[in-house]
Each structure stands twice: as structure tokens, then as C-alpha cells.
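Some chains omitted; the rest stay in position.
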């Protein structure tokens, strides 16, 4: 189904009815509202003015639209900041208070703000919880966006000290766990613990990891309380949150999503491509600047689906040029439709576009909408009509839930480890994970993201791009599966408290594989050595581990000096180096084939995905392309001759 | 005429007489003094010690030199800072107090400093206002240099709140004007308004624009009061200010110059070239590193002339290597003379060199003077002698005022708009404006800079590189002219309060042209698309607007997809994209020709200008060059065979 983000408070009330009528005519199902409206719902302390919102909801409901209500806590009003100045966070890089004047100006550790946020959530939930037009709720908005998870405020510090006390019990245990003896960093008491910023040189990584865990927990605690309040007053309504990527949140999104009905994602392929590929040369950069990288939307869609292991929503879909990236190109014609279908192909149940009409003021006035500021339809409008018409030809829900044979295990803790201790500037956790994902997608494979706590028994191939800190549960999950499990370098390289394993890397993995990491080197981004695999030569780069292996270990690939670079023991494969995409694709292709998983040979810019009875084909290239092997398929949408930026849907 | 900047307080009094004698022998007319001398004029509060200055003036006057006196307010003494610590500004990026120890350490919003600055100005003006040797006054020095216009101090905040109250009347009007409803940013009262810095993410652009307008107003208010004081006590003396480029001041230089007799400029071609072309490759960078870019001095000269629509002064002319750029090369031999003549050709009445003798101490000891530290003449000295000899052959004042057929409309507000909302990192306001200017100069055209309030009736070709915010006055000026008016992209893209026009871009321009901007995209610096114009192919890049035009609109150039990129309606031309210099030159050349304006085909590094009865030719290349078509001219200086870094002056 399709939906829209709408801000009635931004427009004259006289326009609402026409807007609602046009939404119905566009055959939208859902409308999300009230996200940033706190200053209009409570203009002064305790003075609630819900009447306009009542009328807005009624206007939408009159056209049969279903409403998603939001808690407005991402944008506390000015009067609240004046009442509780301590609600503001403190920047961990500059020590400056992060002030009012934009959004997300609150500290997750502020007791005052927490209480006020829950109060307004409760008031809203009480008033609208059982409103017949309201079918679901969104909590806050893009939690943790703008690096708001960590704070160096007094509130955060006090809460961190209590968190440490709860985790470690005694200060001696903490000092031991962090290895504080190293530089006489031993704390005499929990009250003497600092935030891990503003030290003379780098902080103890164990300290930094503890603070990240704490900060993540604060976001989750804040959010869980809000979910509880909504559930209490809004029986039978779904509760979701519009996530940004876990790599941006500094929060364990799996845990954050735990109490939700499903996860939602805000999808901005061009902005994300612009930032992620900032280092690309002209030709590379231009290639995807108006389409987004072919794997970049699905990468986040598959992650979002993994949060609740449920089909998900796109709560905000980019409808044209945006305002916030470094450069903001126009999507190629057809991309809005293509992106929408990529979302459905990867498990979306609903795609909502952001936003109905482009705002005429403030920070996002250069952000496109389905309608322009003058209410004329933008380029995206007919593409939405097209998607709706095509959706009618399929019945996507019938075939759910999805089942994939390939899984990727991701965790935020392990991103933190490599951010805290990068060791080589060329090691970027999110690029490492993306490279593995990209290789799997080039092979035409669907990928299920799972947390380490998730059983691996349903899968045939499991990829762990990196997992420095491995839990006992995950070891047990590995033991219990027959899947081939592939580990990237750094796996098992740290203990739970960010120490070096006394038995060397890969630490706990040694209980499954008889190997040891003898030394590690990191290389500059532009430098590579060679890797021998299956008679071909590939590249080893960035992070390279020297392995000690027992004689009977199978060596799958070797370094330039003949020493083992990829080894296999039983169903486990350990990759001791980062490599080029060609290598990763070759390795995973071989392992997939051994497990009887069908891979595809597709043109470079074509991707495929399956959902239920359907197989989807997407062409990110600016030229038409013919896909071999699909001649005999029954096409619901398109054909095996894909147009430029075109797609096709066939029965499997 | 020629002049010099002199700091008697930097040298032993025993040397003054010889210096003055040599200045006379060099046939200088003017000497500027006392600019930074506050600590010597008032060593402790209220203890004035003018006697040395009296003697210095007398010494200069005894040689027939005319003196320009300065208010010393750019360098308040230490004791004043101790008395009024609140006079210091606060850095808007770091929140740190901008302390004593260099210069410009004051906040334009400090009431204490304003009062003290006016006091010292009045004391000076009273004492020296009618001194026969003093012919004119310079206010302060390079106002707003070192990013001193904005401040995040308490004084600035309080003044900003009052400024908002005066501008908007009610807080509801302000909230509406800024669109503060967007993220619940509504202010309950004027006292709750913040400076637009230190927020969690970007501030509301309307808020930012208001703060820039306010900050500019504070500079102007400060300066106007000082001008009034001088005029009160110094009847018949001119008052000027030595401006730095408007792109650096964050102040509306047109308004700042309003009460002056004429504007002056401090001209440092090498330093500015070093900074402006920092991204250039080796060959490009080396080409102009010792000459300055051929259009770089005149670009600022023409701007300075536009401030008062009067001939101007160069108050400081670079005489050799300086100290403050990233790299500080030596000018090529002859450049001091060439730059001086470029100034005269573009409307300077006087060129003063900075400084008489290189300082032997403090921050600028690596800044060349006409004389070296040991009092030997530097390389510039004979070049100044040469300029004076050549000046004697012309009578430049007789033919003034100048009249140009081509105008460029510039405003600081529109620079602010594109700085506040860059939208694409490749969009640089000052580069866009410079590219249009550069194209006009390659065509050999003289360019008058005008503010939007200036009548356009005297011109035949008017170029508006960009003007997001268009005033009604400017619309009226456009209607009243028969000139061809060329608008660059972004024109009319914003309302007066930095909102998106409800009728889309180009906003108010739609009253003159039936076009609409349907969407905007920005591209990375290194990426371009194609532009078809007059049967040739050019480049479209950085900022690209999609136009909706009526059927009968003339399309002058088209995008790669055939859609309109440049359109014409009556005498108005709208350029919807940035392009390469070749395109801009071709377009403006065609439009000039249509208006019967003669253009020139000159070697790439040669420039021409006209003033009164004279035409000037300048060769920025290191090789001699022969200029075709000037064989029969009567040359006052040089000939049609220009030497390396040479120039010639001919009767028109």
C-alpha cells in the first residue's frame, strides 16, 4: 500500500479538504501526521490546543484515509527549553551545549525531558488512542539522528556512573574489566568516572565502549517507555518507528525495535549515495548520482526487515531532489517508481512518500514533495500513480512471510569496536559490511539480516562481515546450524569488555576453528597486495591478519607469500583479510554453489529479488537491457527487456 | 595621484623628516596616518598624548604632503579591554571570546565600545578636523575583516532581539515570516530568540538571514555615527573608508558607503589570487601566481566604484610579496606599475601604496613596502616613479565621470542566501559572479557595478549573476530599461524572508517573464552535462533548473535532453543553469552584439579598459604580444606591441 507524510499545520486549513481529496484520488491509504507539531499542540505549558488536529484528522478520515499519529518529541518547544535548560545535550567533541533552533535538542539522559516527553505522549495517546481513523503510531522521529545519542552533559555523566555501577557492581571489577591499571587510570569510585572525551589523548577503548553501550541503552529506555504509554492507550493500533541506518544511530537498533510491531525506514537513496561515495572519481560518482547505488536502498531495506524479522514500512521515500546532501541531483525519470518497487520486492508492506507538498519555508524548503509549492504535481506524482496501478496486479501480502537462504549477521557493538579502535584509517565498518552485501547482491541473492541472537538453522549460507565481540549465544547458534558460516577479519578479536583475547584472535571462535591470529597489519586505502584463490589472483588490502593454522586445516586462499588468507574448518570459513569485490563475489559464489543455492549472472547494473510468488528485475542503467534466461517467464509487469531505469515483475 | 601609508609611531622621530623629504621626491601627494595608533594617542584612559602626532603631521606638511587622518578604532588598547571586557566579540563557530592580541577585537553591538570608539573619534576630529594639512579622513580600517561582523555575545543577542522586534513588530509576525512552525521552532517572545548558531543541526535559513541583516546593520550604524562625528568637526574634508571585498565583509557595502564621499579599496592581487584559486592545478596556479588573475583586480575596482557610483581610491596597493596568504610569491617585474594603471583605468583617482617602509616587527614584518627595513628602495620603488611620470602625460580627472554601457547588479543579501542555503557544495556565490564578470572582460567590456536600487536606464546590457531575493524597486528598474537584462539561475528563488515563492521560482520575476522553475538539481564540481547554444555544445554544471515555459517563449539554449536552459522574453534573458566560461562568453557576446556594443577579440591574457579619452591595454602574460587593430592609434604610453607584463595607453 502507499502513504504520505502530511503536515496540516504548515498549510492553511482551507486547503486541507482539497489535499485529502487528492490523496484519495491518488489512491493513497495512509497519512502520517503531527510529527513536529508540539508547539501547535501545546503552545504554552499545559495549554493544549488539539482542536485543529481533530479537524485535520476528520478531514482526512472523511476521504477514507487512515492516519498514523506521531509523538512530537523530536521537536520540543522553546518554552520547555526555558523551563528545563538541562534538557539540552552537550556536544562530545566541543563541549558546547546543543541548543534550540532546529530539532532533536534534547538529552536522552535528562530526567526532566524524559518526564515531559512521556507526558505529552500520554496526553496525545489518551486523546487519540482509540480514534477510529488512527490505525497506528510512530514514535518520535528518526531517533538518534544528528549524532544525538551521545552527550557529555552532567545528566549523561551521572546516568553513566549509575549504569556502570549496575553493570560492574564494584569499582574494582570495572577497573579490571577496562584494564585501567594500564596508565594508572584506575577509578577510586563510580562517582569519579568521566565521559570518555576531552582526555589528553585517546581514551581507554573499554571506557569508550561502555559509554556507547550506556548511550544506546538510554535511547532504548526512553523509547521503550514511550511505546508502553502508547500501547496502554491505543489498543489494537500498531506502533512503529522510522529508523535511520544503524550505522548512523550509535544505538542498537535491534533492541530499540524490540517492542515495535514492525520497523520503518526513511529512504533517501541519492543523499546517502552522495555521502557514501564522496571519495569516488568523476565517472564512478556520476554513474549512480541520480539512481543511487543499485545495492544501497535494498541494503537498508534488508536491515530494516531484520530488526523485527517482519515486513517493514518505508515511512519516508525520497520523491525528488532533497536539500541535505552535499550535492542534490534530480532522480532519473522512473526512479521513484523503481525505488518503491525495490522496497516492495525486499519486504515492504507500505511505502509512504515524504512529503505531500514541498514546504515553502524553513530548513527543508529545497526538499521535493509529490506536489510543488504551487500545488502542481511534481515529476514523482505520475510515478506514484503508476506504482499503485502495478500494485493492484499483485497481491503481495498473500505470499508473506519471506524466506531467504542467505543471512548476514550484523550488530552495532561491532561497528563501535572498529570506530573506537580503527587501527587503520582505511577500515570502515560500514564499507566492509556493504562490500559483502554488494557481492551477495551481484550474485542475485536475497539477504536476511539477523542479530547474533537469531537462530541460523533456517539458512544455508551465513555471512559475518566482522564480529570482534562474539557472544556465547552466537557460538551456540553457529554450532547448531549446517549453514556455511563465513567470517570476515577482526571476528573474535576482542573480549566482551574490549580486551585482547588471551588466546589471541579469533578468540571464542577458536572453540569452533583451530586457528590463531598471530599478527595484524593495516594498509593505506590505495595500497594492495595479492590474494590467490582458485587459480586466480585477487587483491588483499586494508586489514590483513597473519594466521597460525594446524596442518590439517583447509587453506582456501593464500597471500602473496603463500601463507593462509582464507581457511575452512567444517562448515566455518575464516577470511583473514579484506579484499576486492571480485574476490568476495568469487568466494561467496563458490560457497553458495556448494550449498546448492542458485546464483545469477546479471548485467552489472541489474539486480533481482524474490518475494513470495514473484521475482523482480531492476535496471539501474541508463540503457535498456535484455535479461537472458527469463524468456519463458510469466511477466506481471514489464518484460525481460528492461527499459532504462526500468523494472519487471514475473511469476517465479 | 599617488599616496602612501605611513606609521610614524613605528619609527624613530629622527627619521621622519628624511622620510617626508623622500616622499616628496617620489612625488607622492597623500600620506595616510594614525590608523592603529590608539595606544600612543591615549596610553591610559583619558590621558591624551597628541603632541607626537602634531609633530608628525607638521613634518609631512612641511614637505607639502597632504594628510589623510584615520580613526584608530580598529585597534582598541589593552586598558580599554580591561575596563570593558564585554567589548569583545564571541566567535559564532566556537563560542569562544575573541580576545586581545591582534586587531579588530571589538563587538559592533557593544554599547560600551561604541561609546568609547565615538569618543576617541570625536576627540581626534575636534583636534585635527580643521588642520590645514589634513585633507580627508579614513574611518576605522577594513571594517569587518577577520569575520568580525557576526558575534554570538550577549550584547549581540540582546541587540538582535531588539532588531527583530523593530522589524517584525509582533512575535507572531516573526514566527510566520520565518516559518517557525516547521519544527516547532516558534518563539514565545522576542526575548527567547537565540543567535542562529550552536543548534543541533542547521538553523532556520530565515533566522540566519535575519541575523546577517542585523549584523550588517550593526556595522553600518557604528560606521554612520563615526562619519557624522567626523563631518561635524572636519568641514570640507572628504571621508572615505578602505573597503575589503563585499564577499568578505558580511556587510552591505552599498549601505555602509552611503555617507562617504567616495569608497576606497585595499588591493592585494596576489594574496587574493592565492586564496581564490587554491583548488587550481599546478599549471593554472602558476600562471597567475605572480601577476594575479587578469580580472581579479579590476573586479574589485569596479565593485568599489559602484559603491558610491564615484571614482574611487586605492588606499592600500600591494608593493611586493605579502605575509598573509597561504603562499606569498613575488610580483613579476612591472606588476606594481601595471596594477596601478589598471586601477586608474577603472576609475581610481588616487593610488596609495601600503606601506612606505616594511615594518621591522610584529605580525606584518614579512609584508613588503616601497622601502625595505634598512631603508633601501624595494623593487616597487622605481615602478612608482615610472607610474608618476606616465600619469603626468595624461589628465585623467578631466574626462570623468565614466560611463559604461554594461552593468552588473550585485547585492550582499544574495550572497548570504547562497551561503546559508548552498544546496550544492559546488555553488559559490563569488565564483558565479566572477565568472560572469570574467566573460564580460574577455569581451573587452567595461562593467559598472550597481545595486538593485540603481536605475538601469543608462545601460544597454545588464547582467544579474544571481538574485534570489528581488525587491519591487528592482522589478520597476527592469521594467523601466530597454537594456537586455540577463539573469543567472536562483534569481527570484526566495521571498524577502527566505521562503520559497508560492508561485515557484523565479518568483517576482514571473511578473516580467512567463516561466516557472519546476525543479532544481545541484551537481558535484567535477561533473557536467551538455548545453546546446547556437549550434555549438557547451557545459551545464553545478546548478541546473528545470523550466516550465509557455509555448511562445524563445528558447535560446537547451539542455542535453532538449529542454529549455536559456529563455528570452522581451528584453529579459533567464539562464537556468551555471555553465562553462565559453558558454557565458558566447551568450553575453551575442547579446552585446545585438545591442550594438563593440566587443574585442584579444589574446587570452590581455585586457582592455577605457576611461575618458583613453583606452588602456594590459598584458598579463610573460611574453610580449602584438595587439591587432591598434596600429593607427595615438599612443601616450607604450605601443601596440606590449612587452611582457607591459601596458599601453592610447587616445580612443
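Read from first to last, the chains carry the letters A and B; within each, the first residue is number 1.
Heads up, the rule we're going with is that contacts are C-beta pairs under 8 Å (C-beta built on N, C-alpha and C of every residue); 3 or more make two chains touch, one makes a residue touch a chain.
Keep in mind that this is a model prediction, so the values were computed, not measured.
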- Query: When 2 copies appear, how many make the full set?
  - Reply: 3
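Basically, only the chains that are shown with their structure count from here on.
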- Message: Give me the C-alpha superposition rotation for chain A onto chain B, in degrees, nearest 5.
- Response: 120
- Using mean CA coordinates as chain centres, what's the chain A-chain B distance in Å? 47
- Taking the complex as given, what residues does chain A use to touch chain B? 9-10, 36-40, 43-44, 72, 75-79, 82, 89, 94, 96-105, 146, 148, 282, 285-286, 289, 320-321, 323, 326-330, 358-366, 368, 372-374, 376, 378-379
- Contact set on chain B toward chain A in their complex: 94-95, 178-188, 192, 194, 196, 198-207, 421, 423-426, 498-504, 516, 518-524, 526-527, 544, 546
